[in-house]
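Of the protein chains in this complex, all but one are displayed in their positions.
Residue numbering begins at 1 within each chain, and the chains themselves are lettered A, B and C in the order written.
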Amino acid sequence: MFAVQDISKSFGKLVALSNVSFEVEEKEIFGIAGPNGAGKSTLFNVISGIYAPTSGKIFFEGKDITNAKPDQICRLGIARTFQIPTAFHTLSVYDNLRVGAIFGARRPQSADEVLELLGLQEVRNRPARNLDLYTTKLVMLGAALATDCKLLMLDEPMAGLSMVEIQNFLEIVQRINQEKGITIIIIEHLLDVLISLTKRMLILSDGQVLYLGASSGVAEDRRVVEVYLGGKGGSHAHR
Amino acid sequence: MKNLNWKSLLSIVVIAFILLYPWLGASSYNKHLFILFFIWSIVAANWNLMMGYAGINSLGNIGFMAIGGYTAGILAKSFGVPAFLTVPLAGLVTSVIVTVALGLPALRLSGIYIALLTLIFADSLPSVLTQTRDITGGAMGLHEIPPFYPGMDKTGAYYICFVFFLIVLWIIYRVIHSSTGMAFIALRDSENFAYCLGVNKFKERLKVFALSSLLTGAAGAVYVHALGDISPTTLGIEPFLLTIAMIELGGVGTFLGPILGAFVIVFGNEFLRLAGTLRLTLLGALICTIILFYPGGVIQFITALEHRVEALLKRKTSPAA
Amino acid sequence: MLTVKDLVCYYGDLQVLRQVSLHVEEGEVVALFGPNGHGKSTLLKAICGLQPPRAGSIQFRGAEIAGLPAHQIVERGLAYIPEERHLFADMTVLENLYLGAYPRHARAAVKKNLEFVFHIFPRLAERRNQLCSTLSGGEARMVAIGRGLMSETSLLMVDEPSIGLSPGMKMAVFDAIRQIHQERGMTILIVEQEIQHALEMSDRIYLMKKGQIAFERKGKEIQVEEIEKAYF
Partner (left out) sequence: MENFVNALISGLISGSLYAAMALGLTIIYGVSRVFNFGHGVIAVIGAYLTWYLLSALGVPFLLATLLSMAFMAIFGFVLYRLTINPLLKKPNWEFSTVLFMLGAGILLENVVLQVFGPRVKSIPLLVEGMLKVGFLQINWHELLLIAIVVIAITALSLFFKYSRTGQAMRAVAQSIPGAQVVGIHIEQIFGMTFALAFVVTGFSGILLGTKYYLNPHIGWEWMVKGFVIVTFGGLGSTSGAVVAALILGLVEAIATLYLGAIWVWPIWFVLFLVVLLLRPQGILGGRM
């Protein structure tokens, strides 16, 4: 349903991504991990149209979306959240969702559906600036969901949350995936969380694909362990 | 709900007062001041729509007003076009010029460059005017511009401006509370997130330029028909400063702020005439003080007061309940 | 020499450090491990004053430094070498190094420190008049470390010095850090993903996870497996 082919992105001399390719299946939860500066967020920005790639192509449901603008990409059915909590702080929770519903889905009632789905009715009229971190993240997720997306990209949604909140958030992500059939790509630092949540994952390192395959195989992969644990560490992992 | 009643009640009282004022023995001078208040609050409200709601740091809105005023003045004087036509035409002309000459380039720019571009745009208008003396009257300006209807007195102008004031504020209110207004705020609060939720950044920002300049240009037209003349000094540094002061004093990014600000500044400025040449000094000082110490403006005071009163009422009623 | 106690740090509403405590003694090399995004860099930034902590204490050579601005902390002899390098791109290598000696106490030792920097990084001596924007990633890393050394420091905090470097460059950087410790007796606090290399040079290690110190070990006691387990 979604495919990235040989995507590269450079900023002047700095190569942020080189020849990244992967595919995501319908209704899959696909994970992306990698050290700081590996290019994960750049990859998201390229997919969502904020940056144009230096080379390569991106396909969504058979359509080439490589050079589409973010708002066009959103209306095609790809929504995303950001790593930094970025709700529209002067708008109410409900209006935050309405931005997605009206501009992304062109279907205002979608905001009410999401409000119920995420259990945000109680804070419906609260300005987004007065929310705690967990609720802010839910609002950001909700705005993205309100666009009636088919593919949802989450950029480190769990960063800064407590263990209980992470559990709750994971349940919501799984519910969205199973009940609404939304395909999900998720960036996450916590490898254990990612391994339990996804069947397949991609690991980036220095802008290149380091690992692409079953999540269960990550801990055994020599190169992954090398990147996470350094030079000679890998030998131990193979036992 | 209680809160809403309080506000709408006050608005009704204010509107009723303004309606009846000419019969309550308003002097011609006071009517003149009200006309200025109507027009300047429209200019300030539109400026605030760009600056406070859409986050576009424009410094050129007085220029929009100038284009509208001159267009209407020339149409009426040289071509005999009636006033009910010059006002929309002036708005349209202004909107086209501003959207093409400022809006399109500004979309490619960010932050400080927009402020620079718009300031230099507005600043270059007087020199354009002096170089097209044949039609614009140069430094002397245009005089004896036909009024809205032959034989119009101050009271007539007063009511026409008031109606215009109500219409434009209604439009702005509707825009702020429409999806377009939501898009402005979303872009201002978090540009990339809004963009990724399907908000077309270019279209929405261009809309602000088009709408704000349309209404400001129309305000310029109303101004010349109501007051009869316009010259480069009408658009110089002083009105620029006054309008900035209105927005900042009232409260940036609020609907009522610029209107309150316009009221205080238009009438306060008359008192300040007593200060003579010190007036501009005081205005400059006022702007600096607001920005440094009260960035929220008068509206913030009022909201804070309202909250306090509400809390007080709650405390009083809760033991009884 | 450095004692951090119950340090709490936020980025806006995001709690990054949850009561972190650690200590570094004179002459030690201490390594700080842990998965990405769990607060290691924030901890270093909080210690050197770039990210003001919300609660807790930081004592450096007996004096409380928590909440002091960065320039005052640097003047007390604590140097931080950021992962992002933050070089002055349009200045030469030499100008960058001289700026490293900006604190008053460092100015008398400029000559000695410059010689030492060129001694451990001979390549910088060759490129001394080159603009930093034209350097390779490894060379830029050397300038960043060299600039930190120029401040006549007694504690050096290095954040991921080998990140993004080629294997050869990584070795050069680790050798240099070892030299700094052995030849100058410098106390070092290092954050590093190359666990094996860092383990070899460290006296003690801390492992940080989810904004907290998960455990502390003597360098020789710990096996890579144990750290590895903590990562996954």
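We adopt the following convention: a residue touches a chain if its C-beta (ideal position, glycine included) is under 8 Å from a C-beta of that chain, and two chains touch if they have at least 3 such contacts.
Keep in mind it's a predicted model, so treat the numbers as computed, not measured.
Peer 1: Can you list the shown chains that the omitted chain is in contact with?
Peer 2: B, C
Peer 1: Of the residues C:Y98, C:F118 or C:F215, I need the one that contacts the missing chain.
Peer 2: The missing chain is touched by C:Y98.
Peer 1: Could you tell which one of B:S124, B:S178 or B:T233 touches the chain left off the display?
Peer 2: Per the contact definition at the top, the residue touching the missing chain is B:S124.
Peer 1: Could you tell me which of B:L24, B:L274 or B:L292 touches the chain that is not displayed?
Peer 2: B:L292
Peer 1: Out of C:V20, C:V74, C:I213 or C:I227, which touches the unshown chain?
Peer 2: Touching the chain that is not displayed is residue C:V74.
Peer 1: Touching the hidden chain in the complete assembly: which of B:N5, B:S27 or B:T277 does that?
Peer 2: Within the whole complex, the residue contacting the unshown chain is B:T277.
Peer 1: I'm checking contacts with the chain that's been left out. Which of C:V16, C:L87 or C:I120 qualifies?
Peer 2: Of all options in C:V16, C:L87 or C:I120, contact with the hidden chain holds for C:L87.
Peer 1: Tell me, which residues in chain B touch the chain that this view leaves out?
Peer 2: Residue positions of chain B that touch the missing chain: 51, 57, 59, 105, 108-109, 111-113, 115-117, 119-120, 123-124, 127-128, 131, 237, 241, 244, 248, 277-278, 280-281, 283-288, 291-292, 295.
Peer 1: In terms of residues, what is the contact footprint of the unshown chain on chain C?
Peer 2: 48-50, 69-71, 74-75, 79-82, 84-91, 95, 98-100, 102-103, 147-148, 151
One rule holds in what follows: only the chains that are shown with their structure count from here on.
Peer 1: Looking at CA centres, what chain is most distant from chain A?
Peer 2: The chain lying farthest from chain A is B.
Peer 1: How big is the gap, in whole Å, between where the Cα atoms of chain A centre and where those of chain B centre?
Peer 2: 43
Peer 1: For chain B and chain C, what's the span in angstrom between their mean Cα positions?
Peer 2: 55
Peer 1: State, to the nearest whole Å, the distance from the C-alpha centre of chain A to the C-alpha centre of chain C.
Peer 2: About 32 Å separates the centre of chain A from that of chain C.
Peer 1: Please name which positions on chain B make contact with chain A in the complex.
Peer 2: Where chain B meets chain A, its residues are 179, 182-183, 185-186, 188-190, 192-201, 253.
Peer 1: Touching chain C in the complex: which residues of chain A?
Peer 2: 35-37, 85, 132-133, 136, 156, 159-160, 189-192, 195, 206, 219, 225, 227-233, 236-237
Peer 1: Contact residues on chain A for chain B in the complex?
Peer 2: Going by the criterion above, the answer is residues 48-50, 69-71, 73-75, 79-80, 82, 86-91, 95, 98-100, 102-105, 140, 143-144, 147.
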